[in-house]
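Below are the structure tokens for one structure; questions will follow.
For this view, one protein chain was removed and the others were kept in their places.
Labels run A and B following the written order; every chain starts at residue 1.
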Amino acid sequence: MTSPIAPDLPATGRLPARPRAGVWRQLLKRRLAVLGLVIVAIVLAGAILAPWLTGYDPNEQMFDGLTLEGAPLPPGAKFWLGTDLLGRDLLTRILYGARTSLIIGIVANGVALSIGTLVGVTAGYFRGWIGSVLMRFTDLMMAFPALLLAICLAAVFEPSLWIVAMVIALVNWVQTARVIYTETSSLAEREFIDAERTIGAGAPRILFRHILPHLLPTIIVWGTLGISTTVLLEATLSYLGIGVQPPTASWGNIIFENQTYFQAAPWLVFFPGAAILALALAFNLIGDALRDILDPTQRGRA
Amino acid sequence: MIAYLGRRVIQSLLILLGVSLITFALLYLLPADPVRQIAGRSATPQTVENIRRQLGLDQPFVVQYWHYLMSLLSGDLGRSYIQRSEVTELIVSRLPASLLLMVGAILCELLIGLTMGLIAAVKRGTTTDQTLMVASFVGVSAPQFVVGLLLLYVFAVRLGWFPIGGYGTWRHLVLPSLTMGILGAGWYARMMRSSMIDVLRQDYVRTARAKGLARGAILFRHALPNAILPVIAMIGIDIGIFMGGIVVVESVFGWPGIGQLAWQAIQRVDIPIIMGVTLVSAFAIVLGNLLADIVAPFIDPRIKLR
């Protein structure tokens, strides 16, 4: 088996292939992609089954969850992964935190992807002044230090789960827009699109019938990779204390709340940290495999 | 070339103008009052209003932005509301630390990333290759604050090899640079690998091999320099990624750079500092992209400047 990342084929510059039925089967043939799928499945199961997997309430601050001096308890028989600084069960919080990560990962990324596609297709298909305004705006967004922009946005709105998702979406659509723009503009120059135009097809028909289907592989690939970026950004915002509001558990805010103790109680940082890493890694692995399968021209590019 | 450069410079300036406008507008919309931060807890409403007038913060948005822009054009970033020093002075005093961290991070990511990519390319298809590529994915998937805290715990707290944080000697620089570099190393490893594989397929490498040159000589004298160039050209773009991580990494390690400056300023709505740091970062990003675009055609003649 060849490495899924290896750009074995030279860049051909040909049209990206339309998604084929065999994608799923091909995906399952790749070990790393399977690893990614398994991780996602585990996280998803943990998030959905959380109430049945643990006997604790994620927000209950237990009196026997802290020492008399207010220190958290290490992993043990009663609290498998130990407790946090408020005497809550860490395992339970990590399981419920998976919900936050997945919801934001999917919602924020979905919105970002939609904005990115809309901007990219519009700019790439219509060109002209709309195109250049949109693309200049995209350039402008690229020049922002992403985290700083997210921090400022988060400070303007009263934070909640959905606001955090929107903030992330507003920061993350730019990359997608650029890629989609490039692809759309090269598609728009193709003969078959011209042919459609000459037989009098309207823009909506061309866009939905011909352009979007060809863009689908790219959208799928970027959509998968984007979840990883989104999960990381959510964790970072929560780590800075400006993400999801307490007591809602998020992997990032678990670390934020407990990091003053991390030298004495490193498990409070490492378990949620490992969860973030695993989920981000999983989507990166799947996304990369999809890129290989769906779109050989994109291989190996950052 | 000159015309291209001129156009790009003007474009970059417009981008910076846009960044300043958007940031200024966001800060204007902030549901917090900078004047009350300046005036402190014991200020009477009258004191608050006096200070507001002194700073021109009672003016409409457009007027405020115009004033900011005018002083910006004369090179004045204003004075910090809280610290009362020139923002330029504050940023200049913090910039060396951030630049040092950037250099450290770039060295780390190149050293680790290029080595990984090189080995993976040479050992293509083996377990080593696969392991390295998984490692590169771990690098790009790891949240920087987790990596930073992990490195701190293992190498500073447990092993005591490096200081737990702070700034001063080269030993202070190692862990933050590594934290910052691990993310980039993942990207570089993958780019280096594909670039190297491309080069190894080229005719001149085959010829060299046919002539019976030693494997090491081919790799290091012929293939490596050619493979490395397109990868190095990405450093300019890297600056953007670096600026994104600076707030977190500096706060984990207590590194006295502009990231910390910005973070403290955001907490206290010190608008001139937030504006200043955002503009400086945006400037660096724009400059990095510009450099990457200018360098590209020299490295890959197929790319033409448009």
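Basically, contacts are C-beta pairs under 8 Å (C-beta built on N, C-alpha and C of every residue); 3 or more make two chains touch, one makes a residue touch a chain.
Here is the rule we use: contacts and distances are computed from a predicted model.
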item	value
Hidden subunit of the complex - UniProt protein name among "Bifunctional protein PyrR", "YwgA family protein", "Carbon monoxide dehydrogenase" or "Peptide ABC transporter substrate-binding protein"	"Peptide ABC transporter substrate-binding protein"
Positions on chain A where the hidden chain makes contact	59-61, 63, 66, 68-71, 85-86, 155, 158-159, 241-242, 245-247, 253, 256-257, 259-265
For chain B, residues in touch with the removed chain	30-34, 36-48, 50-51, 53-55, 79, 82-85, 89-90, 93-94, 97, 163-167, 254, 256, 264, 266-269
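Note that in this section only the chains that are shown with their structure count from here on.
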item	value
Whole-Å separation of chain centres (CA-atom averages), chain A against chain B	21
Residue ranges of chain B in contact with chain A within the complex	11, 14-16, 18-19, 22-23, 26-27, 29-32, 124-125, 129-130, 133-134, 137-138, 140-146, 149-150, 153, 157, 187, 190-191, 193-194, 197-198, 234, 240, 243-248, 251, 262-263, 266, 274, 277-278, 281-282, 285-286, 289
Complex interface listing, chain A residues touching chain B	2-3, 5-7, 32, 136-137, 139-140, 142-148, 151-153, 155-156, 158, 228, 232, 235-236, 239-240, 252, 255, 259, 262-263, 266, 269-270, 273, 276-277, 280-281, 284-285, 288, 299-300, 302
